[in-house]
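Shown below is the structure under consideration.
For this view, one protein chain was removed and the others were kept in their places.
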Amino acid sequence: MVIEEENYCKEYTGFEMMLVSACRQIRHDDVVFNAFHWPFLVVHMAKLLRFPNLFTVMEVGLSQNEVPKPDKMPYSIVDPVLVPNSVFVGDSIDALSILQRGEITLAFLSTSIIDKYGNGNTTVIGPYKKPIYRLPGGGGATEIAGLANRLIWLLDDHSKYRFVEKLDFITDPGYLNGYDSRIKAGYPLNSGPEAIITPLCIMRFDPFTKEAYLDALHPNATIEQVKEETGWNLKIADEVRDIKPPTMREIEICRKTMKDAIDQYYILKPEWTKYLEK
Amino acid sequence: MVIEEENYCKEYTGFEMMLVSACRQIRHDDVVFNAFHWPFLVVHMAKLLRFPNLFTVMEVGLSQNEVPKPDKMPYSIVDPVLVPNSVFVGDSIDALSILQRGEITLAFLSTSIIDKYGNGNTTVIGPYKKPIYRLPGGGGATEIAGLANRLIWLLDDHSKYRFVEKLDFITDPGYLNGYDSRIKAGYPLNSGPEAIITPLCIMRFDPFTKEAYLDALHPNATIEQVKEETGWNLKIADEVRDIKPPTMREIEICRKTMKDAIDQYYILKPEWTKYLEK
Amino acid sequence: MSTDKISTMREAIKKFVHNNELVFLGGFGNGIAFSAAHEIIRQDLKSLTVCKCGGGILFDQLIGAGVVDQIITSHCWNPHGPQPAWNLKRAMEEGIPNNLIYNEQSLFMINMSFYAGYMGVPFMPIRSIVGTDIFDNPKEVGLKAAKVECPFTGEEICVVPAINPDVGIIQVQRADIEGNAQMWGLIGDTKFGINACKRIIVAAEEIVDKAVIMESPERTIVSSNKVDAVVHEPWGGHPGYMQGYYYTDLEYRFNYAKETKEIRDWNKWLEKWITGVNDRQEYLNILGEDKLRKLKAKNLIQGAVNYGY
Partner (left out) sequence: MSTDKISTMREAIKKFVHNNELVFLGGFGNGIAFSAAHEIIRQDLKSLTVCKCGGGILFDQLIGAGVVDQIITSHCWNPHGPQPAWNLKRAMEEGIPNNLIYNEQSLFMINMSFYAGYMGVPFMPIRSIVGTDIFDNPKEVGLKAAKVECPFTGEEICVVPAINPDVGIIQVQRADIEGNAQMWGLIGDTKFGINACKRIIVAAEEIVDKAVIMESPERTIVSSNKVDAVVHEPWGGHPGYMQGYYYTDLEYRFNYAKETKEIRDWNKWLEKWITGVNDRQEYLNILGEDKLRKLKAKNLIQGAVNYGY
């Protein structure tokens, strides 16, 4: 995707950069699985920015390929405003069938904790039956991670508590134990994580070992910082690419999207989070 | 079903008697699989005669529980007049699911050739790949025979060419090789043929051997005649019951149904059949 | 077989839901069976196992009220995003109000298990979950997946077992008095889940003539032959939404997350909204007419086609 050089934005957050950077990964002919949380915002931005007719599928059982024209931003991937803006509405199994036939070319996912092989955990910290910390559960992420051609992780908090050597529980399959273990388990050849995008950087996966390495830095982030915040001994590309900052247009759409999302409680205002964290 | 003694009909055909006799087997709370050919006519008659709200299911994927109010008789079980007279319309698998969950309490079926264990053949006479006579194929009869609680066969031609000791090909499972072979194959305990109704009689099945025997005679038919027209050594009940003739009301509904069916080419006029038989 | 099955929610739950049973609750966003769950809590049922593709605050309330021993679902979030709901956390981490088994399934695993139940077969094959702890883990808690070799391709493939709940309850847009129930908009797991159940309660925003059902019979998700009770329960899906009837009460949901973070606040919430009211009407009285007016859906009447022949 070509970015107009002259119009870069100066002030933006790492979170905004993550969304913009994710958005740039989409190709015009992608069939995108549109998952809850940050993935939904990225796809929303992509439709407004570049691909109004992007074909997208949601796990509850609907497909869209028009820019959304609702009077309100969906509060969730099950919002009723989506229905009369869809070209197909069925049930969850209809959505699964598209994934399972291998027709989803791209999916974004968020997860709570990730390991170096791109596996995700949204289930539990500690033992399964007596958890230290119970996470909410994975929903459809297991099969989205398993069956989409290209999977891109979005982790909004790049810290060593979220990027760990080994998970207590694999909810979402990345490259499992690395190397050919994913293929051996039975997942499609043309599937698996392509990247992890964080506020600091983009990681990609070694084609042989399937271990994540630092591929490109977001502006203002440093290699040292990324290594420091990653909970395993992160490998670094021979030549780490620099990622361009958001353009004015990208950041405008990004902020509009976030504002609409806040109005619908899709994103919480920062002052609310104090009520909700423990 | 109590028949009003005073109103019996005097003149009627064996075919009409078969339809009327079949109709009398239906209970008010049956969930009936409504199959093509004569079964459809029997169910139609039952709705007009006794059970306007009979719950019926058709293999193409629809359910009805109102007396049909179309301006024309359906030409087939896929007629579009059925759709806005149905309480459910889905696909064929929706209909299968009802059968497979064991919720169909009663089904009627026609078949080309039947054996003494109530198996049907609508596939082939002679070798499968090089038939002497190719029959049309069984459609959904295989699973209707396999999965309905009570199955009642309707054979419009009681002759030894249609009632044989052993079939060239089992399309529709009755009691297979008799005794417990049907249960051993895996079919539900509460399933299997209950009766065979012909222009001459009603046969039922021995609870142990599962062989069909003569249970009741239609008026004017004799035990000798039935034995003569049956291609195996037919066993006879200790006490063969006599079946009452059609009432005036039954025959009126029967003839109205057949007339409507002829108008829609569902039944052919006798003079047409010469074009169509070989 | 024309029967009037109209009942109150209280009678329907009393008659058809029993202690220790496996209960399916319908709704994936659209038509979440909140009113039914509240009545289950009021009747103080015990040791239920509840199943549903996404548990959310519906399951969180059942957990907090102590009526369930086990949940079978793919997630149980607070409204504001993928964070565990508070009663779920308390039960799992502290055993409050009781120890809970969270039989975590992936979304499609539970959907295919309902589908197997719907189809009357013992299992369904799926290509996901292999190699994850979702595949193995539920073994300690009940349901489990397995692998079989495909006799046609020779490949190994996962299979998931059928779920056939003892009883299921759905909140739909409309039904007739015999139980032909119609739902439109998003269905999620509701059609297959409810048809897999042995007993069925239908709660509907509106009770309509059968003639209305027959105007678009494709919208029927369960038909009268399977239904035991029909409850006329307007707003029964609040604070979730019902397409064509009302929108999600986002403010109420946000407040739920705030007001249930601490156990004593949860106890107050429980009394105010569930145990302190007698039925849905009293709940709606507390909610207030202004709120209902605000949530009520605008008209967008469409989707007619020619059924002529």
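The chains carry the letters A, B and C, assigned in the order they are written, with residues numbered from 1 in each.
To be clear about the criterion, a contact is a pair of C-beta atoms (placed from the backbone, for glycine too) under 8 Å apart; a residue touches a chain by one contact, two chains touch by 3 or more.
Just so we're clear, the structure is a prediction, and the values are computed from it rather than from any experiment.
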item: Touching the absent chain when the full complex is considered, from B:16, B:30 or B:143; value: B:143
item: Which residue of B:67, B:185 or B:248 touches the chain not shown here; value: B:185
item: For chain A, residues in touch with the removed chain; value: 28-29, 31, 51, 53-55, 62-63, 65-66, 79-81, 83-90, 93, 96-97, 99-103
item: Chain not shown, touching residues in chain C; value: 120-127, 144, 146-153, 155, 157, 159, 161-162, 173, 184-185, 215-216, 218-219, 241, 243-245, 247, 297-309
item: Residues of chain B in contact with the chain not shown; value: 36-37, 59-62, 75-76, 78-80, 82-84, 89-93, 96, 99-100, 110, 112, 122-123, 128-129, 131-143, 146-147, 169-173, 176, 181-182, 185-188, 264-266, 268, 272, 275-276, 278
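FYI, only the chains that are shown with their structure count from here on.
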item: Touch-based graph of the chains, sorted into line, ring, star, complete or other; value: line
item: Chain nearest the overall C-alpha centroid of the shown protein atoms; value: C
item: Chain A and chain B, separation of their C-alpha mean positions in angstrom; value: 58
item: Inter-centroid spacing, chain C versus chain B (mean Cα positions, whole Å); value: 41
item: Of all residues in chain B, the ones touching two or more other chains; value: none
